[in-house]
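Please see the structure below; I have some questions.
Every protein chain but one is kept in place in this view of the complex.
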Amino acid sequence: MQVGIVGGSGYIAGQLLRMLAFHKDIEIKIVSSKSHAGEKLSRVHPDLLNILDLRFSDMNPVDLASRVDLVFLALPHGTSINYVPDIYEIGTKIIDMSADFRLKDPDLYREWYGFEHNYPDLLEKFVYGMPEFHRNEIKNSRYVSVPGCIASSTIYSVAPFSMLNLDNNIVTVDAKVGSSGSGSGTDSSKNYSERYNSVRAYKPVHHRHTPEIEQEIKYISGKNIKIAMSAHSVNMVRGILTTSNIFIDLDEPDALSQLREFYKNEKFIRLIFDRKSNFRYPDPKTVIGTNFADLSVISDGYIKRIVSIGAIDNMIKGAAGNAIQSMNIMNHFDESEGLLIPAAFPV
Amino acid sequence: MQVGIVGGSGYIAGQLLRMLAFHKDIEIKIVSSKSHAGEKLSRVHPDLLNILDLRFSDMNPVDLASRVDLVFLALPHGTSINYVPDIYEIGTKIIDMSADFRLKDPDLYREWYGFEHNYPDLLEKFVYGMPEFHRNEIKNSRYVSVPGCIASSTIYSVAPFSMLNLDNNIVTVDAKVGSSGSGSGTDSSKNYSERYNSVRAYKPVHHRHTPEIEQEIKYISGKNIKIAMSAHSVNMVRGILTTSNIFIDLDEPDALSQLREFYKNEKFIRLIFDRKSNFRYPDPKTVIGTNFADLSVISDGYIKRIVSIGAIDNMIKGAAGNAIQSMNIMNHFDESEGLLIPAAFPV
Amino acid sequence: MQVGIVGGSGYIAGQLLRMLAFHKDIEIKIVSSKSHAGEKLSRVHPDLLNILDLRFSDMNPVDLASRVDLVFLALPHGTSINYVPDIYEIGTKIIDMSADFRLKDPDLYREWYGFEHNYPDLLEKFVYGMPEFHRNEIKNSRYVSVPGCIASSTIYSVAPFSMLNLDNNIVTVDAKVGSSGSGSGTDSSKNYSERYNSVRAYKPVHHRHTPEIEQEIKYISGKNIKIAMSAHSVNMVRGILTTSNIFIDLDEPDALSQLREFYKNEKFIRLIFDRKSNFRYPDPKTVIGTNFADLSVISDGYIKRIVSIGAIDNMIKGAAGNAIQSMNIMNHFDESEGLLIPAAFPV
Partner (left out) sequence: MQVGIVGGSGYIAGQLLRMLAFHKDIEIKIVSSKSHAGEKLSRVHPDLLNILDLRFSDMNPVDLASRVDLVFLALPHGTSINYVPDIYEIGTKIIDMSADFRLKDPDLYREWYGFEHNYPDLLEKFVYGMPEFHRNEIKNSRYVSVPGCIASSTIYSVAPFSMLNLDNNIVTVDAKVGSSGSGSGTDSSKNYSERYNSVRAYKPVHHRHTPEIEQEIKYISGKNIKIAMSAHSVNMVRGILTTSNIFIDLDEPDALSQLREFYKNEKFIRLIFDRKSNFRYPDPKTVIGTNFADLSVISDGYIKRIVSIGAIDNMIKGAAGNAIQSMNIMNHFDESEGLLIPAAFPV
């Protein structure tokens, strides 16, 4: 199958490229970038040298889409929406990495993203690209909207408990995120000297992934659970850890069992339970370079709560990995094709 | 004044030593260490080379205490308690860095530390060494128990709001801690290759600083507030960030004003409110090497909560800094002596 | 083909395991470890969870070797030599990760490794496992000794220029090495707090890789060139950078051309020459997780020298990657099988 990538110079596009380059059913035909048109991919993705000897095209997204079977849109939020309606007319399959088609309720775009979403009908065409919960829909769709990175780790961690009898309807989530999540831009807060060794809240309240998490929790459990998230950047490039407080009286064996049952057939979800390992709870360090989400849960006897922890590589299970897994399902490839990669442990 | 340090090879002792070395009212007379007796201090604290040319003594803690005016005990939890009763008899002033004399209720030692505390009368002699809340007691005491590092950041962040009308009596606290908090030991989880780039929950529930936080919040506000803490290690050596969710309907100007009023005369507490800086919320990066606690608070309009954030250098405001500030108060030195140090920013 | 790994708990063994687990011609049959016998592999190699659900065996190396077609010995220097003679009798193929069979001259073991090598005949059976220079020998051998990590980067960088007319017979090499090169041990110098942010010379003179570098340079160029190396540890887990000064009057186009010609058919050697990229010279960051050696050379007009720079992932092209590439050649598999892995860039 021939694919194209729009917005090919960003980190998420880079991750798509390096994984697709080794995918046996895929030919990467065109990769566009406004700012890097004409340059070799390896100028900005140096690992691709001698692996993918293409140059960035300046082709318009719609023209690009007309020449391939499937297009990945790796564009900023609020930009995909400018091209999707026209691409939809052409019939090319779309996997959108932005938030523009994640939320089912168009009003939420005004509230959380600050723009008016004028394509509510298209919102219905897109499936939320989380294979574990939408596999059948993806199989029968041509349009996938890939979940946000923090959203992914949070949904994986909280969903298994959401249908239980919680003490209140608020789950607190503390997210710790690597720098790749905020892109390759050059504002001064991204300067290495400013960010190295830093642990900062960057969005302590009102993070944009909140509504998609609440939407999916509702989809899974039928319940209106509110997510009180605080997002922090930590001193690493790749990876997300989410620590969620769920107020419920549930002992640890029952909680672990609930988690195990919930994901029992899911190849890319792992339950961490070896408490004698140095890595006795999930840690992004152990999933770097892979499509795994590592999960565990701890029960607190002092305060009636469970702490549900999730770790992913933000660029893979939090972006390019779910995109490719969704692509595989949509196109009836082996669901794991291109996703079984040795981890870079330790790194 | 002549001081001695028992347990001088650990990181906290190192921090005491390098700060006391430049303190104009102090002479460091004896520094003991069982494992490094006979070695120069600079063997394990290499920055002290040519600054403090002493060797570690193997002197017994009580003997050591008998030769100085004030002794710092930098021993593991459950060890100080073996020496304090005898030192008390001698009359030497004591600043204990461990948890052995922090809690007023002896029963809590059984529950949280797993040992029976047989000196409830001595517990009453010790003042909790947080100058901002116990200045007068410290001034009139000879015995100070220095607060735990996570406890310090949490108490500073939560106390100013604890007397308000909270929606529930549980505050969730997510702590992110540098490696120096867990010492210079050599178990495999401390190996650089295992820990670098890692973000791990190491104590997701039932952290031992919980009861001292609750004790102090009760002391300040009169209320029984429960602390639901999860402690994580992050990829840095120094520093703690705590992010606390307090469920209350309070807008941001009122919250900031509450914080400012609460600490208005405190030299070592800073309120972070410049939202245009790269460091618009507290970040340990900006306090490394100093005795400051940087605080701020953000109000969430979506979920009725405030997020109160604190950042300290765990080895200074979370340990040696409060110890020296307490020593200054106790001995009627200038409270800031030895504590006004240029930060190591950026580092 | 069935393989076994002796000494399976170290980092290099871990890297072999995670790469072999996805190798289509290999079945991993037994993995032994004295210190972790009975434990799951994922206890120490957490990324292998759900990928390779074996337990460490305590089987004797010779017994283990008798049950497989090929054995990887991932043992400390001076230990492999105790088992190789007996395994040789059995006829199992051997890939030795240690230095015990790298040097052709047995006397060098006394000088550089401090032990007497009593099997000079076996030294002749082993091929130095650098596919680029020994491909035909490997094809016809059953015994491979895998090059040292710093040696690999240095040989790749220096060899292409060694036959030219150098101004003197000394090449200075400055090596910068990640922590994984020194293993998962627990002496205090490996403690995270001691090593983070550190840049240390750890072997400024007389590094043990010196004689194997000189041996191979001699093999390639026929010349006795002396290597004046200083090895440093830097603040990262994976990767090696070597910077070599070669005193010769050679302009940059000629030097780059020399490098390109020398490696023109080598799939895993890349020449870095895009001077407009952020990665305009080799950097381990761009090869992490891959089997590539990235090379470049710069000519100095001020002092008549060229600076030849090499970057590898020390655990892959510096160890497990060359081991597997050698295994592929020896067994007539596709030489690249198991070695085409997406990089973990950026990480």
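Read from first to last, the chains carry the letters A, B and C; within each, the first residue is number 1.
As a working rule, contacts are C-beta pairs under 8 Å (C-beta built on N, C-alpha and C of every residue); 3 or more make two chains touch, one makes a residue touch a chain.
Worth saying up front: this structure is predicted, and the values here are computed from it rather than measured.
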{"item": "Omitted-chain contact residue, chosen from C:72, C:161 or C:196", "value": "C:196"}
{"item": "Absent-chain contact - pick from C:73, C:236 or C:269", "value": "C:236"}
{"item": "Subunit C, residues in touch with the chain not shown (by the definition above)", "value": "168, 170, 172, 174, 176, 188-189, 193-194, 196-202, 204-206, 210, 226, 228, 230, 232, 234-236, 239, 241, 243, 245, 247, 278-279, 281-285, 288, 298-303, 305, 307, 309, 311, 346-347"}
{"item": "Footprint left on subunit B by the chain that the document does not show", "value": "11, 14, 18-19, 21-22, 40, 42-47, 49-50, 180, 237-238, 267, 270, 272, 274, 276-279, 283, 286-290, 292, 294, 340-347"}
{"item": "Interface with the unshown chain - residue positions in subunit A", "value": "11, 179-180, 184-188, 190-197, 236-237"}
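The rule we apply is simple: only the chains that are shown with their structure count from here on.
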{"item": "Interface sides of subunit B and subunit C: same vs different residues, half threshold", "value": "same"}
{"item": "Most widely separated chain from subunit C, with each centre as the mean of CA atoms", "value": "B"}
{"item": "Between subunit B and subunit A, distance of the C-alpha-averaged centres to the nearest whole Å", "value": "38"}
{"item": "Interchain centroid distance [CA atoms averaged], subunit A/subunit C, Å", "value": "35"}
{"item": "For subunit B paired with subunit C, centre-to-centre distance based on mean C-alpha positions, whole Å", "value": "45"}
{"item": "Overlap residues in subunit A, where contacts from two or more other chains coincide", "value": "278-279, 283, 288, 346-347"}
